[in-house]
Each structure stands twice: as structure tokens, then as C-alpha cells.
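Note that one protein chain is taken out, while the other chains of the complex remain in position.
Lettered A, B and C in written order, each chain numbered from 1.
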Amino acid sequence: MTDTAAAEVAALSEDHRTSTGISNEKLAMWLFLGSECLLFGGLISTYMFNKGRIGPDDIGPDDVFDIPFTSVSSFVLLMSSLTMVFAVSSIAKGDLRRNRIWLAATAALGATFVAGQVYEFTAFYSEGLGFTTNLFGSSFYALTGFHGAHVTIGIIMLMSLFVMSVRGNLSRERAETVEIIGLYWHFVDVVWIVIFTIVYLFPQ
Amino acid sequence: MTAVQSPRIAHRPLGVFTRPQGSEGWRSWLFTVDHKRIGIMYGAAALFFFIVGGVEALFIRLQLATPNGSVIGAGTYNGVFTIHGVTMVFLVVMPMAAAFANYLLPLQVGARDVAFPRLNAFSFWCFLAGGVLLTSSMFIGGWFQNVPDGGWFNYAPNSGVLFSPSKGIDFYAVGLQITGIASLVSAINLIATVLNMRTKGMSLFRMPVLTWMLLITQFLLLFAIPVITVALFLLMFDRLWDSNFFNVAAGADPLLWQHLFWIFGHPEVYILILPAFGIVSEIIPTFSRKPIFGYHFMVASGIAIGFMGWGVWAHHMFTSGMGPLSVAAFSVSTMFIAVPTGVKILNWLATMYRGRLRFTTPMLYAVGVVSMFTIGGLSGVTHAIAPSDTQQTDTYYIVAHFHYVIFGGALLGLFGGFYFWWPKAFGYKLNEAWGKASFWVMLIGFNFTFGPMHILGLQGMSRRIPTYRADEGFAFWNMVASIGAFVIAIGVAMFLWNVYASTRKWRRAGRPDVGPDPWDARGLEWMTASPTPEHNFDSDIEVQKLDEFWHRKYGRDETGRVVRAAPTSQIAHDGSNTSVHLPSPSYWPIVLSAGILLVGYGLIFNLWLAAAGVALLVGAIYGWSLEPPDDPDAAGHHGDHAGELPAADEAEGRAGSPLELEEAQSVD
Amino acid sequence: MSTATPDTPNTAHGADGHSAAGGHAHPSNWLYVKVAIALALLTAFEVFTYFETVHGWGDNAIIVMLVAMMVLKFFLVVAFFMHLKFDAPIFWRLFVFGLILAMAVYMVMLTAFRYW
Partner (left out) sequence: MSSRVKKLAWLSSLLVVSGSAALIAVAIVVDKNHPLSTLSPVGRQGREIAELINPIFIVAGVVFFLVQGAVLALWLRYRVSGSDTGDGEYGYYEDEEFPEQVHGNNRLEIAWTLVPTALLAVISVFTLIALFALDDVEASDEDLVVTVVGQQWWWEYQYHLDGDTTTPPDFVTANELVIPVGVDIPLDIKSRDVIHSFWIPKLNGKKDAVPGRSHDWVIQSEQTGRFRGQCTEFCGLSHGYMKMVAVVLTAEEFAEWRDNQMTPAEMPQGGTAAASGREIFAQQCASCHVVNGITSPADRGGEGTEPDGWDVYGEFNGADAGVYLDIDTLVAGAAPNLTHLMTRSTFAGSIFDLYLGAGEHLGYLDLPASGTLNRGELEAWIYNAPERKPADADNFRGMPSRTGLSPKDIDDLVAFLSTLD
């Protein structure tokens, strides 16, 4: 099973100290992600519930959304998941140089996404949709803002990994750390898959 | 306690970040990562807040003792019952349960510590930060000027700035988020502990019922906390940054808050009760000299309660205008929660049946729970009948219900736990005579306080009213209830006196030798010295049965009678093995929590303060991650794991298979 | 809760360092790329439906399609990129439990609001 990355990661994260053979850290991350489902679920439902509760003349989704633009940034985030997988599989193979490249690429793609979001927010704002404008505005910014904050935290973690790698503190034995942060990163991506469909693509 | 040597500390180039070494005195508490000390601190803090919340309750009762009461004004009264509810729920029962979870979970599964000791310390300090913030709302900016005053469920839109312009609700929103972080982190930590840190052979179905109930509680927290976090965030955004989530003029529907709150709120009540159920399930078998009746059903009913608890929340909203179909669905789903709960009650009774019952103080409390909780549970079922709940909701009948389940259930159970595990934690028993006396005083006072509230409620007394008219006919029972409350206070004071006097006694006379197992009990925690040595167990225990410790003590003779197999002193560890490597203390959990506290005050008062808090917080995270990784939660350094157990031998080491379960059942 | 508290002993595995996955095939980088391509195509198609609305598809049909694609994307990422397909089943159970609980609870909430 040395031929494939996942197996290696799995083998590395094999933890003989625990009663399940699963490392505490990875278990903790999955527990956290399970919990996050309810956090984002709550925000998404709030958005769904509120988006239509605006006056006929109020500024609404149709007035501001720029689907092509958001599609591109969604695509960017989606692809960052691919680079993240590569980062994980390269460190599992002990290829620190590649690992660094992929980490940086992932962080860069994430940053692109966040930049796109910042741009989107300012564009919406200049079109008259602020956080306080109406229920759609409040719910939209709260949901996407929360997501953006998650991405930002992910970027910071990726960059810390990068720095660790540069300073020589990252090794094959620590592949699991990269994997765990990868899990977080993919989760954030997955949340965006849902947000993108429900918030942007659903017929208004 | 003796300092434990930490033989091998990796000193990094960044010398600032060395960890505090096995220190003495107060510093050893501030920086500790030992789950037992953290548990004790949780317990102490919860007791402190219990007195705070109890004194608040006494003011409620003083004000309501007579018609047209004028002890405190309406505004203050609103603040008092709100902070009373918030304190009791979030700062008393939850942390008291956390105290037992922290202290006992690792012991009961035979581990050296929790999965993430530093995170554990962080949970405690973060909880304390939230508690300090909430409690300080009573005096910041004047006595009761900025106290939350929207009730503990704080319905929108009354919680908006427009209707609640003081800072009170900000304290509520921020404070509960901070305690929420604490609960979430500790839930993850404790789940990982139970799933991952079990000793050899400790399969899930060999875990004590308490471990199970605490595990279920942690799962409830894991999934319920984010829901209230969402609600609190929306509230905070509305209040601090003018968003519209609960702004009716902008088209918002205030019922959104109610749904989010109670989606959290109902699982929350099971978060409050399940730990007590677990404690009762430990105490009753011990003092009945019988194993728990229907172990698997006890576990399964706990799981069922945890599940069903998610599908009933809107029984708090029967009058909110949801529509008859929703009302019907939630009404019926709520009723059936009585089934798994009833299974528990009946199993406890069956455990006592034909037992040799010894009514020690812990046993009194446990039986008190069985009896009192049933009363509260039955009134709960009458609330579930939606049409009649429209008569009951927001009256003292509800107040009676939830004090019976919370005080008569959760709190009595937790107090029983204090008496039961006190010798384990401190090496001496609390005085039994005082313990029994205080139990009876509490129990009688409790029934006199909350029993009459059933009548008051059905006679139409609304809750949250600062006073009532003389001609409404509420005077008599209110006076009885108020006297009862002071009787409870005497009972609580007797408990406190007992703690003080018992402690003083052993200080003077030297610590008595209670031995590892003063009650002749069943769980693994009794297999090590009292007080529990810092490293818990001298060597790893291999578990073969449910109630392993008991089975090591007792066997059967030829005639099938249960007889001593070996004296406890031979089985139990004496705590003499000091060579176990434990994680060193750490500065960062408390620093991180201080950062969070600053952020909290900053959000309420001044964003610059929040910025300072963020700086401290980031610094603490930085320090945390650069700290020499001589503990298990430093990723990747498995080498020096605290609870290090020898690599499990796959062939036999894996906790039991389903087959072994049956074996566990069929012993003796 | 039972899905969330797996029958851990069953995940026992050999001491040879073989992963908890047992005998499953493991993804190679090429598989990841394939998954990514699928994700990209799905996204493209999703966006396409958005503009297709103009041509008079019913809203409900579009919503159903979008949800189907969303779920597919979701599970592609979770199963492959997050290795859930290959990793210890306990992770799968924990995560899916949270996911299903969230969906159930919030959908019931929206139903109580007569949202649909």
C-alpha cells in the first residue's frame, strides 16, 4: 500500500496509543467538523428563511449577484481542494519540496477566493446592499462572512504549515498535521459548494 | 500533592516558551493540565456560582413572599430572575457536571489523562472567563444597571437595543458565547478521551453507566452549542452592528430566535440531567450491593433520550402561533420521551429491589433523585399535552416542573456525587451525620419551595412577575415557598459547613486513611489510592468485565455465594509509582482565556479593548503552539505521551467484541 | 447517538500498519485529478442551469437538479479528498451524524415556519 498517498497517510496516522487506532487529533477534527455542520446549517437556514422577507422595492439577490464572477471564485476554491490533496499526498511521500509548493498554491487559491469575496462585498455595498440594509443583506453577509472567516483562518493555518516546512519543522512524521488541516480546508470548500448552490444558483 | 518529575523537557531555541515545571502552591493550580485538578476547580467554581445564583433566588423569594412586595423594584427583579436562570443553568449545573466528567471520565476508562490536557485547562479557564463576565454584569456601571434582563431565553425582539437599551443583553450574548466555546472544546476533548483513551479491554459496553451518560452529554453539547452560537451571533450582530435579524420592522420573524434557542435549549436540559442520571446509576448499585439492573437498557435509554431530545424543542412554543400541525407533532414527540426516562427510573428501582440498601448520604441523594425527578418528569408530561400547556405555559406550574427536574434531579444527583467521590478526590469522607441532616433539610425545604408552585401555577400565577395583587389569592403558597427557599439555604449552608468542618478535622487530626475504596464500590476509579495520585494508576489495568474492579474483589464459592476473592489492598494501586511521565503544566490556557475575556469586554464596551484581547489571544496561540511539545496534544510527538500505554497488542488488546459483551453480562 | 459512538472494537486492524480502511483501493493522484475534473464539470453544469432558467424550465425542476449536483459534489469532496471513503468508519459516522442531524433539525424548523 505504499503506492498510494492516502494509504501512506492512513498508515502514518495509525495510532497505537489509542484504543481505536485513530489519532486523537484527527478524531477531534472530525468531531469539530460534525459540530460545524450545525453552525453552518443554522446560518444557511437563516439565510433561506430571510432572503425573501424583503419589500418589493428592496434590494435583493437578483439586483446584486454576479453569477459569472462568483462562479469563477467558486471554481478557484474548488480547485484549492485539489492542491490541498496534493499537499497531503506529497508530505506523506516525504516530498517536502512539493509539499511546500502545494501548500503555497492552496493558500494562494484560498486568498484569491477571499479577495474575490472582498471585491464582491464592496461591489454589493456600492450597489446599495449593506449589512444593515435589509434582511437579505444581513443574512447574506452573515453567512458568507462566516464562511470567509473560516477560509481566512484556513489560510493562516496553511501559511503556518508553510513556514514550519521552511524552518524544517515539518516532516513526514507530521503528515497527519497537514492532513488534519486539509480536512478543515476541504470542509470549508464543501460548505461553499452548498452556499454557492443555495445562495447564488437557486432561482430567486 | 507531590510534584511529578518531568524527566525530559525539550528546550527549544525559543527559551521564553519553556513550560512551568511541576510547581507548588497556587501556581500549580493556575497552570495545571491535570484533569483531576481541573475537575476540582470546575466543582469549586460551580459551587461558588451556586451560592451566587442561590442568593439571587432568595431575593426572588423575598420579593414574592407577600403581595405587593417591595423588596426590589420591577427592573431589578427582571434582572435578578434572568441572571438567576443563566447562572444556575450555565454556571452551576453545566460546570458541576463538567467537574465530574473531568475528574472521573479518564479514571473510569482507565486512562492517565484526557486526550488533550492543555485544551482541558483552556476549557476551564474559558468557562470561568464567561462566568466572570456574566456575573460582573451585576455591578458594572452601577448595581444591576447592566444586568441581562430579558429572561434566560431572552426572546427577540425584546432583546433588541430598542427595547433593552442597557448593556445587559450584550453581556448575555457575549458571555454565553464564551462559555459555549468552553463547552464545545471540552466536548471534543472528552469524546476523544472516551473513544480513544480507554485502557486495554475497556470496550464500550464495559464502560460504567456514568461514562456513557457523560459521553452522550458531550455529544449533545457538541451538536447543540453551535445552534445557540448562531442565535447569539445574530443577536450580537443586531445589537452591536445594527443588522436586521430580529428587526420586525424590516420583516423579520421573531420566532426564528425561539426556534434556534430551543433547538439548543431542549437538548440542553438533557445535558443538565444525564450526568446526574449517570451518577445515580453509580451510587444505587454500590449501596444496593447489586449490579445495575439492565445495564444495556440503561445505556440504550440514555442514547434514546439523547436522540429524542432533538425532536421536541417546539414544546416550548405551543402558544407562539406555530400552527396546529407543528403543535400536534411536537406534542406527541415530547410525550414519548417519558418512555426511555421511565426505563431508567424503573431500572433503578429494580436495582434496589432485594438489595441490601445502605442509606449513606450519597444513597439518600440518589434515591432523592429517583423520587423527586419523577415528580418533575410527570409534570413535564402534562406540559406536553399541548392544549393544556396553553394554560400552563409561563406560569409557576412550569417553574415547579423545571425546578423539580433540575434541582430535584440534576442538582441532587450532583450533590450525591460530591459525597460519593469526595473521599476519592480528597482522601477523607465528608461527615455522614451532617451530610444526612443537610440532605433532609434540603429535601424538605425543596418540596416546600417548589411543591406549592404547582398549585400557584394552576391557580394562575404567571412567572416573571415582580409582584401580585393581594386579591389574586396567591399569598399563602408564596409565603410557604419563600420559607421553603430559606430552608434550602440552611441545607446548603449545612453542606458548606460540612465541607469546612470535615476538612478542618483532618487538617488537625491528620488525614484519615479511607483507603482506595471507602464505599466498596465498582468502578475503576476506586482501584487507585485516595486522593487519586497525579498519574492515576500505577500500571495499566486490563479490563475483562463490566465492573471490573468489583469482579476482582469478589468471586463465588462452591455454593455459588458471593465471597471476597482478594482484599482491596491487594488489588488497588497505592499510587507509589512516581516514575510516570506526565505532561508539564502550561501558561497558555489561562493566558488564552484572559485574551478571550478581554475580547468579550471589548465587544461590549470598546473595540480597542477587543483588539488588545485579540493580540493577547494570538500571542497565546503562538506561545501554545511553540511550547515544547512534551505533552500528547502536541501533534506528531507521540513519543512522550502522558497516558502512554504500551502499544496495544492487536490480538487481545482491542477492547472487547460483541461476544465479550455477553460474557460481561453472564458473570456470576 | 449510536451512529456517533461506533463499535470501535470492530475497527481493529492488523499491526502491520495497514490502514483502518481494510482492503479498499486507495486513490492515486490521478484519481484526485479525475475527481477534480468531475467537480469542475458539475460546477459548470450548475452554472449553466442558472442561465438556462431564461428558457423556461420550471423552478422546481432546476432546484431538484441543483440539489442533486450539490449533493454529488459534496460527497465527492468528502469521500475522496477527505478520504472518508477509505478512512476509519468512525469518522464517517461522526460527520454524517452531524450532517443529517443538522439537515433534519433545520428542515423541521423551516417546516414549522411553513417555509416550503
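Everything that follows uses one rule, which is that a contact is a pair of C-beta atoms (placed from the backbone, for glycine too) under 8 Å apart; a residue touches a chain by one contact, two chains touch by 3 or more.
Bear in mind that the values here come from a model prediction, so they are computed numbers and not experimental data.
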Practice prompt. Specify the residue from the set B:Leu62, B:Val132, B:Ala350 or B:Leu607 that touches the hidden chain.
Written response: B:Ala350
Worksheet entry | Listed residues B:Asp513, B:Glu542 or B:Asp574, member touching the removed chain | B:Asp513
Worksheet item: Please identify, in ascending order, the residues of subunit B that touch the omitted chain?
Response: 73-75, 77-78, 150-151, 155, 157-158, 162-165, 248-249, 251-255, 287-291, 293-297, 319-321, 324, 327-328, 331-332, 335-336, 338-339, 342-343, 345-347, 349-350, 352-360, 363, 367, 370-371, 374-375, 378-379, 381-382, 385-395, 423, 428-429, 431-433, 451, 454-455, 458-469, 471-474, 477, 502, 505, 512-515, 517-520, 554, 561-562, 564, 567-568, 665, 668
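By our rule, only the chains that are shown with their structure count from here on.
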Discussion item. Roughly how far is subunit A from subunit C, centre to centre by C-alpha average, rounded to an integer in Å?
Written reply: 15
Worksheet entry | Rounded Å distance, subunit B centre to subunit C centre (Cα mean) | 35
Worksheet, complete the sentence: Taking each chain's centre as the mean of its CA atoms, subunit A sits from subunit B at a distance in Å of 34
Worksheet, complete the sentence: Residue ranges of subunit C touching at least 2 other chains are 4, 8, 12-13, 15, 90, 98, 101-102, 105, 109, 113
Discussion item. Where in subunit A do residues touch two or more of the other chains?
Written reply: 16, 19-22, 27, 31, 34-36, 38, 42, 49
Worksheet item: Contact residues on subunit C for subunit A in the complex?
Response: 4, 8, 11-13, 15, 17-21, 26-29, 32-33, 35-36, 39-40, 43, 46-47, 49-51, 53, 59, 62-63, 66-67, 69-70, 73-74, 77-78, 80-83, 86-88, 90-91, 94-95, 97-99, 101-103, 105-106, 109-110, 113, 115
Fill in: Footprint of subunit C on subunit A - complex, ascending
1, 3-7, 9-11, 14, 16, 19-22, 26-27, 30-31, 33-38, 40-42, 44-45, 48-49, 67-68, 71, 74-75, 78-79, 81-82, 84-86, 89, 179, 182-183, 186-187, 189-190, 193-194, 196-198, 200-203
Worksheet entry | subunit B contact footprint on subunit A (complex, rising order) | 15-22, 24-25, 27-28, 31-32, 34-36, 38-39, 42-43, 46, 49-50, 53-55, 131-132, 134-135, 137-139, 141-142, 146, 160, 173-174, 176-177, 180
